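Shown here: the complex without one of its protein chains, the others still in place.
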Amino acid sequence: MCTSLTYSTKDHYFGRNLDLNLSYGESVTITPRHFPFEFRKVKAVPHHYALIGMAVVVDNYPLYFDATNEKGLSMAGLNFPDNAYFFSAVEGKDNVSPFEFIPWILGQCASITDAKKLLANLNLVNINFSEDLPLSPLHWIIADQTQSIVVESVAEGLQIYDNPVGVLTNNPPFDYHLLNLTNYRHLSTTTPANTFSSQLELGIHSLGMGGLGLPGDLSSPSRFVRAAFAKSNSVAGDSEAESVGQFFHLLKSVAYAKGLCEADEGKFEYTIYSSCCNVDKGIYYYTTYENSQITAVQMNNEDLDGAQLTAYPLVNKEQINIIN
Amino acid sequence: MCTSLTYSTKDHYFGRNLDLNLSYGESVTITPRHFPFEFRKVKAVPHHYALIGMAVVVDNYPLYFDATNEKGLSMAGLNFPDNAYFFSAVEGKDNVSPFEFIPWILGQCASITDAKKLLANLNLVNINFSEDLPLSPLHWIIADQTQSIVVESVAEGLQIYDNPVGVLTNNPPFDYHLLNLTNYRHLSTTTPANTFSSQLELGIHSLGMGGLGLPGDLSSPSRFVRAAFAKSNSVAGDSEAESVGQFFHLLKSVAYAKGLCEADEGKFEYTIYSSCCNVDKGIYYYTTYENSQITAVQMNNEDLDGAQLTAYPLVNKEQINIIN
Amino acid sequence: MCTSLTYSTKDHYFGRNLDLNLSYGESVTITPRHFPFEFRKVKAVPHHYALIGMAVVVDNYPLYFDATNEKGLSMAGLNFPDNAYFFSAVEGKDNVSPFEFIPWILGQCASITDAKKLLANLNLVNINFSEDLPLSPLHWIIADQTQSIVVESVAEGLQIYDNPVGVLTNNPPFDYHLLNLTNYRHLSTTTPANTFSSQLELGIHSLGMGGLGLPGDLSSPSRFVRAAFAKSNSVAGDSEAESVGQFFHLLKSVAYAKGLCEADEGKFEYTIYSSCCNVDKGIYYYTTYENSQITAVQMNNEDLDGAQLTAYPLVNKEQINIIN
Partner (left out) sequence: MCTSLTYSTKDHYFGRNLDLNLSYGESVTITPRHFPFEFRKVKAVPHHYALIGMAVVVDNYPLYFDATNEKGLSMAGLNFPDNAYFFSAVEGKDNVSPFEFIPWILGQCASITDAKKLLANLNLVNINFSEDLPLSPLHWIIADQTQSIVVESVAEGLQIYDNPVGVLTNNPPFDYHLLNLTNYRHLSTTTPANTFSSQLELGIHSLGMGGLGLPGDLSSPSRFVRAAFAKSNSVAGDSEAESVGQFFHLLKSVAYAKGLCEADEGKFEYTIYSSCCNVDKGIYYYTTYENSQITAVQMNNEDLDGAQLTAYPLVNKEQINIIN
């Protein structure tokens, strides 16, 4: 399972936790403008916006988990099992496979407005990348600097939701999460007044009691609420270090420590990596479960007018700063 | 507010989050064996076990927030407002001021068994360090490699609790937290069976639903439950990197992002630092709110037979590993 | 706000709490087979199944809150503010006003199967009963002896949901409540095992801890969960007295005591009446907030072949059985 987030200070940030029980050998991958994007059904896009993000590169194709293009438009796919439904190809529609969806949108769109135009004729088709790499059941968050949307392909068809929260987790469908937030409207970051009883004196155990009722588990609805609360009440300086640092602190509130979420007998989901992309500057920051130091890759320090993918393997060993 | 934790893999670890709204200029401070520990009422201890921990050094006196001695005995003071009560000096008792308590115990004791002997005649006296540095209302967790206890000085007298959980947060008194854990006995790391109804089919939103009911707020009772659940179910390898990494992941589950806990109008408590000491090897690891990279200071790389404090200022600037 | 429930032992029962801040002068009202049902847009139904239920009779028209017909088909309208949307009349559709909906369905249908046929061409039109009696924003539960459905007219159109739970409360739309139940799948009526920690001994405060997590407030989603849990786990004998008694005990778990739910400054919603109809025998039982004794009205003791309404005013004064 996963959590994705948008966040703004002076600049704009987009990122996510990837929560799985194993890594797929992903790397920070930059796709320059002239890498030829070919698609199974829709026509190729040989020249396009450059992308940076986390991807598994297979047969020289970047299977992006999340990415940002040079205009700042960002997108992440998150697990959506049982609900995700992909269709057969339909004549007259843009038949895009889910594994092509991120390149197809980010290659061509500079904004949510652009993306909505492309989505209007989209049909997400059930074409596997290969026999060995079947489709994952995903839904997507797409965000630019000012707004975000959620795209869900379900049995009833393609659903596009405005996302005023700027958070995405997993099941159930997105409209449930929005309605569910209502149940937490009373939470706050301050000590609540005693409204339980005008006749009883009730003490205060500690700061933080305004959050009583915030769910602490790792289920998808609970992470949605927790991420929304953290993001909505975040206070941070607007320097790059403070912004990026704060983004990772927000992601930690919904991260998985190993052991707390059993996927199968003895197999545990945990937060494989956390990412934070400065979408204005094209800098992709990440930490991994094994390495808490922030690592950064800068899109604009690469030749974006090339045609070859650049992939930086993850720095996945704890980088401890030993002082003495 | 704060959370302290013990944890064992192959080695033994002790650490804590310090949650405040400002830093006191603390540093990782090593007290060698012959630094002369003097006390206001009890007699001095000129030769003692060496200590490493986080301290503010004032007038060449290490005011430890948390520390570990060369035998591995560890101790941390955590906020305990309203409940902490310190007494006038009593003839025949060991009258120790709270600010002297960590040096007095860790200087002389190699184990909880040792500590319990000293505690038997202890009276925590209300003597301020100075006019400018009044006493903080604290309670303490003390731990060796096999067990831990909690010490609370309250109006009724000195209370010493065995701590089978190896966690300490803040108010209310410790016995409340132990009783309160009972309310969470049904939580688990696996997907719960549908016991709600034998007549209804109920789905599963996602992994993690076994934790439904785990409180997600930052109040002291909720952090106690969350830390206990995280620690109890932690799964990690037993290498030093994995153990230390996991310890910090556990602490993150009870850490404060800035903005989520308002102390005063516009002033927020957040997790100033997180520490993890390998108590067997005397290595003190920490991260700060501003720097997510782990920094390490090693007691045994200093001359422990000296008489002078060594203090390493915190590396408090984000150390980003820029790849390109 | 309100809660409606189906329940079966040897016989079948249907009932509800009506939660409001004032009474409308309702009475237990029997509509015999030849009372002429006229409608604003659809054609009249002069001969039909007889009905018993709670109604306000205005201008000799029974405005039913809930009712059961002689075949056992039952129906209740519950508050659905903000979401309920009623349409303009549409040519070719059965244009029924919400206030006519219960007579129109219960007059003509013997079962859910029958009702679904009528619903297929239904358009709920926004025609007030009168200027003084505008439409209430309602949704409906319809049940026969074996199944129940929910009917919601929202801006997107008429929604018909199968209701495997046999419970209806209020907002949000019904599909939310069904999804939301999933969050409570771990609740049970037995003492849960300690799955929190294999290392900690955790006690048991008391029986009833299997229900920890059951919401105790009066909001609509919480009442849905609580009623579903109570109904799903109910154990009772199957005599009429035991069945009816149990039904009222189930309703009490979601009833409102006066003072606990403020509608407006100093105005409180409370459970005006609770009803339980034996739908097989046509006996309508009720209690009121002021009178905890069960009162019964029997449809089959009236002349059902008549054309005149019979209305029994509520016995609304506490009937205390004084023994000495």
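Per-chain residue numbering starts at 1, and chain names A, B and C are given in the order in which the chains are listed.
The rule is short, and it goes like this: a contact is a pair of C-beta atoms (placed from the backbone, for glycine too) under 8 Å apart; a residue touches a chain by one contact, two chains touch by 3 or more.
Just so it is clear, the structure is predicted and the values come from calculations on it, not from any experiment.
Residue C:Thr287 is the one among C:Ser97, C:Asn123 or C:Thr287 that touches the chain missing from this view.
Along chain B, the points of touch with the absent chain fall at residues 172, 176, 179-180, 183, 219, 221.
Interface with the hidden chain, as seen from chain A, comprises residues 164-165, 179, 181-188, 190, 192-205, 209-210, 212-213, 228-229, 232-233. Seen across the whole complex, the unshown chain contacts chain C at 1, 28, 79, 82, 169-172, 187, 189-191, 203, 205-223, 225-226, 229-230, 233-236, 241-242, 244-246, 248-250, 252-253, 255-263, 268-269, 285, 287, 289-290, 292-298, 301-302, 312, 315, 317-324.
Note that only the chains that are shown with their structure count from here on.
With respect to chain C, maximal separation of chain centres occurs for B (centres as means of Cα atoms).
Judged by shared residue numbers over all numbers used at their interface, chain B and chain C contact each other through mostly the same positions, with over half in common. A rotation of 180 degrees, rounded to the nearest 5, superposes the Cα atoms of chain A on chain B. Averaged C-alpha coordinates put the centre of chain A at 43 Å from the centre of chain C. Each chain gets a centre from the mean of its Cα atoms; for chain A and chain B, those two points are 34 Å apart. Across the assembly, chain B contributes 187, 190, 203, 205, 209-210, 212-213, 229, 233 as residues in contact with two or more other chains.
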